[in-house]
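Okay, so here's the structure we're looking at.
With one protein chain withheld, the remaining protein chains of the complex are depicted in position.
So that you can tell them apart, the chains are marked A, B and C in the order they are listed, and the count of residues begins at 1 in each.
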């Protein structure tokens, strides 16, 4: 789960990480009402779940209240990578002396949380990682000790030669780590963390993602969720035991298992088609799940053909076939559907499906080819 | 630092440990006003920092409101082991089916927190420990893992054969452990933890002590401190860098170092006297500390003679002597004072003190004997 | 021979009285796995389908000598169940449960290591040494004894591939589903080493997917350490960045973790990568 910059900023403040003053506005009128005409230099920033806001024109300086209003007017309603801007954060600009990067992630290799810091702040860290990885210091945090104070200070001293700055930075690392653990975060970034001309240290921009598996115990975080229509569909699907992600193609697919579902999408692409979605219905032969999946799938108007790809393991293919028959019975659609069954009792399953008149095949390749063909009719 | 039962109860509630309903009253009038006349069986309990309240008559059943008022009248103002009862906790009595003991302490040997549980609840656990130690299960908690859920359940299953009770008990162990760590506790006891006839599990009485060294970061706990006059004296002494504990004898003593101070008290006793206090002035030769210590010491009217026992280590005895001279100069008292100096530059120190006319000696034994003698004049 | 499990493996099922635990305990027993105990707090003393139930893993282990455990308990309690098994001295713990918070797994890892416990999963289908021992939810009937070692981050895709191998008369020494979560127990590198050391294993199939860089690390490890042939397949070439593709671990973060990078790494290590699953048996046979 993702949150907006302004929400990450709120969490930072709760944990004592200094941030510049700012106001969140939903409308131009709100900007008029809440931003004082005091000559303060401000930054107007689009609040969207997408990177590259700056390049897209979603971040603008404002030298006056009038300019803040004008920029908010331009940015609100803007489309950035498919996300409509519904809020802007208008924050005081600070005199930046130096910019740093601070991030925490769950790391697969060390099986721990890793603290990443860099003196190359303010730019995309992925770019730094690509061009000059040696400029990012990565420290795996021992889960048994957590980030220790001496450790945070040792790391801070590598970036901040002035001990006063290093102490503040170390305390920010510790606070961010505490926040990260407390909220079951999967990514927490401050970029940039700046030292101002006045010698203050502040988090100018922040980003936080959260572990979806832990949201059941993170009601505070969950209440921050703001989603687009497509995302809402994914969440609804999840609530019904389905993993659904909308894509841009025309071949809908319904698969049991995430790996197989990805492989199915890949195969559609390999054979010249474009998958319309990722959809994993999990391990059971429950007809209701198939019905739910079909409904979600067909709500996408781009879908021109559907490929159902089932591998029968513990659940036998003949049971799956019965479930499919019972489900397809209730679904009235003009969209062509290809069914592929394989694995345990595949033959029996395909036999049963013959009665439906649906095209049935035994391999993924055939199914993909046939679905692509049908989508073009 | 100690707190009252009602305060421990409040902490239990904050941490989700179930307790019976109760009201805290400071006066008989408050009991009149707050205890409903509903036929509920209640227990009126004196709130004092002393064990053995029951035996002293500080805990009484009340079958009616009238009886609650009557018992409160008897208990309020009562003296229990030198503590005056200023508050009573009037709690609903429950139908007890079985009583257990649950405690957490800091353990020297395992260098960890130890969870102690016993099916012999409701009696003094020290008595159980003496008579049948095998009835107390002691589990050192690994500081790296904390008390784990499976571990709490495994322990609970040894006491509660019913899994529903075991699950509740395990959750209480976990909550008490969390409370213990969060508050820098040094002792947390629920005694008894009861299963009621209705199958509920509740903490009927609780006790918590806290690590004095950690109070600087436990403002919430510190704000619960309620002390007697004597205890206040100890706290004031501590604030001035002195460790002072009032005793009942007539020989005041002032020593540098806690171990030496205890040994000094022991020697006074060995030679037939009774120490009036424990007083450690620590390691410096600062005259102000001696003045402060003398003031505290002499505020005890039982003191008939004072023994100053200093071992000069890093701080040389001649420096200590100068400090003493300057301090004693400002203290006007008729109480005889014996000074013993030993260690680095002891001879020079004793030489300097000769000018004060005070009896000065070179060994603890002599000093003790002389102080006892002077106290009897 | 095989790796990790064989006919001497003695299994305890944690969460045996739950729906999935009960179902698969029977399935595993029917396959021939020595399911020696179940654990379900408060149900100690009962017997399920001939399997004695205990209140704690410690009791189960002491009474039955169980040396492996499989976990079917719900996600909020799974990490604690792993710790219980690990602190009871169980040597191999296989966690089937899906949806375990990553923070819980990160906490578990160093403790399991200290206790000398090997973990597989969570969010995995389990592992099998065909004809000897099945732990987890794998469909036993599609596996067959033979010379191929297989490891995979996914479930049904694994079955798909195993089915093709078996149909092409390429049986398996041991097949392991390592799980689809970002922080998991034994991973490619650990298992590649074991397969390398197992005399029966003649070739290895590695099924990867997008997210993380475990495949890249595996590729480097193969290049430097493996004498046996390896064939790889990577799922998720068409996955969009930033989206979690069913598995919590299958997410492309800011241009890293893509299928393209992984395929490149395998190519650089001389490991053939199948364009689609059906090519795997042929590629492997050509190298054996």
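Some observations on this one:
Just so it is clear, a contact is a pair of C-beta atoms (placed from the backbone, for glycine too) under 8 Å apart; a residue touches a chain by one contact, two chains touch by 3 or more.
Keep in mind the model is a prediction, meaning the values are calculated, not measured.
Among the displayed chains, contact with the absent chain in the complete complex occurs for A, B. Annotation: of B:245, B:298, B:335 or B:358, B:245 touches the absent chain (contact as defined above). Contact with the chain not shown here comes from a single listed residue; of B:86, B:211 or B:295, that residue is B:211. Touch with the chain omitted from the figure is made, among B:27, B:40 or B:106, by B:106. Touching the chain that is not shown, out of A:33, A:66, A:131 or A:163: A:163 (per the contact rule at the top).
Interface note: of B:22, B:59, B:137 or B:181, the residue touching the hidden chain in the full complex is B:181.
Mapped onto chain A, the footprint of the missing chain covers residues 144-145, 148-151, 153-154, 157, 162-164, 166-167.
Residues of chain B that touch the chain left out of view are 51, 106, 108-109, 111-113, 124, 126, 129, 142-144, 181, 184, 186, 211-214, 216-217, 243, 245, 247, 255-263, 265-270, 275, 278, 280, 283, 311-314, 342-344, 363-365.
Criterion: only the chains that are shown with their structure count from here on.
With centres taken as mean Cα positions, chain C sits 27 Å from chain A.
Counting partner chains per residue, chain A shows two or more touched chains at residues 144.
Among the residues of chain C, those touching two or more other chains are numbered 111.
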